[in-house]
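One protein chain omitted, others in place.
Chain IDs A, B and C follow the sequence of writing; residue 1 opens each chain.
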């Protein structure tokens, strides 16, 4: 990204690690819709910023105080790389270290992963070794997609056998669907209108699909839950209308778990009456993709023991040399694009 | 209440208890601003409905299956009388039993406590014996004021030594202030502009008062918290502007705990940017006054061991014969009115 | 059960429902090892007590205040039938209503389900309708096996991708294994030495089997978890030695979740050093099978949407007329006996 609205290749020097840091040689990366948001100016002006926050690779160099990693190690890096000693991290919210959303450094506060080499702070705390039996193009999904999607389910306080609606089945919504299944939901309702995404939603665990283009979502979900509403609604789009629907379909005592990025408008609107005039024990939870070595190790364990297969999300593949074309495909969301994978080592 | 906008005395027969119910002879009751809301039509049309949900008295009669209470027992009754076997109660949300806000029966689904006698369902589960050393005009504050106010603190997940802002110091806000102290808050900021309520806020535990008439609340609270915002903001008014302020003054990873009744507008507005675009781990919790015997017993213990003295809230007293005047004083919020107590036994 | 050590058929009248109760005509029931404990005197002397607490059937009669069930309804009844208005239930522990373990009424405080008809208190709160597509011999597993086993996982606070050891793979341990998978465990270690149970453990989701007859369990589990120990150890046997192992294999900050019934000895022994001398943040949680309509409805949803197939637990089937033989098979734990199903309607 050169400036708002403009992207292209640039030459930059290979970064140097500080004493506790690492530099990683990229092998695979994924393009995220938030990269597009950034280019459009969603997080404010940035110039000559390398994009990308979902990447894996091989350790190229480490600082003198790094204990657990060596050049040559295959590693996964979370999209969020917290400062673990920060007050927010001590408070249990590492993604907010250094201020709101402060753990989100790649392609925001510093250069991202769409480069031959990228820099990682706090290597011992933020890298995770990739087991031999997990290929790079599988492991890379842990960085953001699994971590954010699963967070949606975790924040939703889903009881075993509970009912869950996942509103929108983009890549993060699909992983929220998988996450709802991983937490033991008894009924997972996927809300989506695009046929190919409906099919993926079924693959990742939706028991029922509600097509908002064809049915009244609120009515249909109440019907599917004996008129009660769901225990948990996961908002995975970041749109006001979806958020309002989420509040409406959640039962009293239930949770609205927000994982979408809300990019527009001065306000997000809570429908007052369906929110129970502020008294229906409906909790609205939010969060930013959890990062860190422990999280990444746990997600790799999920992959290793075949709980979830994220590869069906990969609809397109490009070599790094075709990055501009790759970005365009992702940005314009050509029909059926879910995730675009970029290879740096092929 | 005869109909929307009209109140007055009516003759009604003494109610009869069902097998698990009780009828209580009222001794003291408090008028709540939500009684005014009800008269104004806030919960929809009601005719010939006895108002009032904060009352104590003496058991007059019990049904055949009631085990633990007998006529003559001095008892406290929560404003909310849940159906404990209901699915919402089994789910941990008894106030939502029978549907959203369904535990709120008095002066809503059935006659309230502003009468010589009132009916209580589920006597063994919803009555609590008042210890001899707690007068009726003290105990009556447990029914709603302590229970709702303290809930604000409880839902706020206040850490020991944490920072709390309580927005608006009406009677429920004052009890939220007391509740924040009871949970161990290290700094309690009371937001209020009325001098007499500011004084009460200090009495109930506010360390600092912020006067929204004189200062920028958001700026001042950030100043008081080293720029971080509070761990917990308790919204105790039920107004859109206060709610927005609550979101703004809460730190990433903090909680906005809503205890106000939101009576107006199609939407309640979340300020998008200060909410962290849906990613700052700011949780919005709501709830309805917890009821039931266990809750009431615990609140009576709080009174008995002198943790909180609610009597400073009583600014006016009337006999039941002057109920209309009492209601007018409460309704019009004459300067310095906090709570109006009505005696049925004097 | 006639008295301690003696079982046999008896004639008893068909029970009558109280106003809020139901009487159910039994169709299927399961024999539990705790039935054997009871006969051996584990819960104290009992005479002429009908055994059995895992049963399903058809509503035969309901009391006058029952709203949601009618004669002819196919219903599931939890092994635990709490008094929902009780103080312990209001406190969030319905299984402890009426005193420690007080929700355990069948074959303890009143006649159990090994009879043509049995009595259920609080029908609206404690019965659940069985969907048409779930046969009785599947639904019956919800009453205790799924509810207790899954509780082991729920109390264990398993993170997505976390590591879990389930100690002993009897029927409840197997359902704890399934429950660990339902909560998203990334690695489930089943500890068991009987080959047929090892096979079942794999079927229900164990990734690795540790055979305590052949290997050092503590050493092996540390090996499998990079020397850290597991996030959660589920004790599913109720034996001192297994409990000690559970404490030893749990990492600092982890949880030991006890679902076994401890029937012997004055004390259960915590190994002091491995417990971190009382400072390693290892939590020991216990509980009694959750009951109630909401729980049962959620478990039926788990079955309906094919999350778990409990029928592989059924190793033996008998008609009610061969009850004595059935009890003997279960009691003596013939090789490969897991659960014995008794039919009342064939």
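As a working rule, a residue touches a chain if its C-beta (ideal position, glycine included) is under 8 Å from a C-beta of that chain, and two chains touch if they have at least 3 such contacts.
Just so it is clear, the model here is predicted, and its values are computed rather than measured.
Only one residue in the set B:57, B:103, B:122 or B:162 touches the chain that does not appear here, and it is B:162. Only one of the listed residues, C:68, C:281 or C:324, touches the absent chain: C:281. For chain B, the residues touching the absent chain in the complete assembly are 150, 153-154, 159-163, 179, 182-184, 186-187, 207, 297-302, 304-305, 307.
Taking the whole complex into account, chain A touches the unshown chain at residues 19, 65, 84-87, 89-92, 94, 122, 124-126, 292-295, 297. Taking the complete complex into account, residues 87-88, 91-93, 95-96, 99-101, 228, 235, 238, 251-253, 258-272, 275-288 of chain C touch the chain not shown.
Just so we're on the same page, only the chains that are shown with their structure count from here on.
Once the centre of each chain is set as its mean CA position, chain A and chain C turn out to be 38 Å apart.
For chain A, no residue reaches two or more other chains under the stated contact definition.
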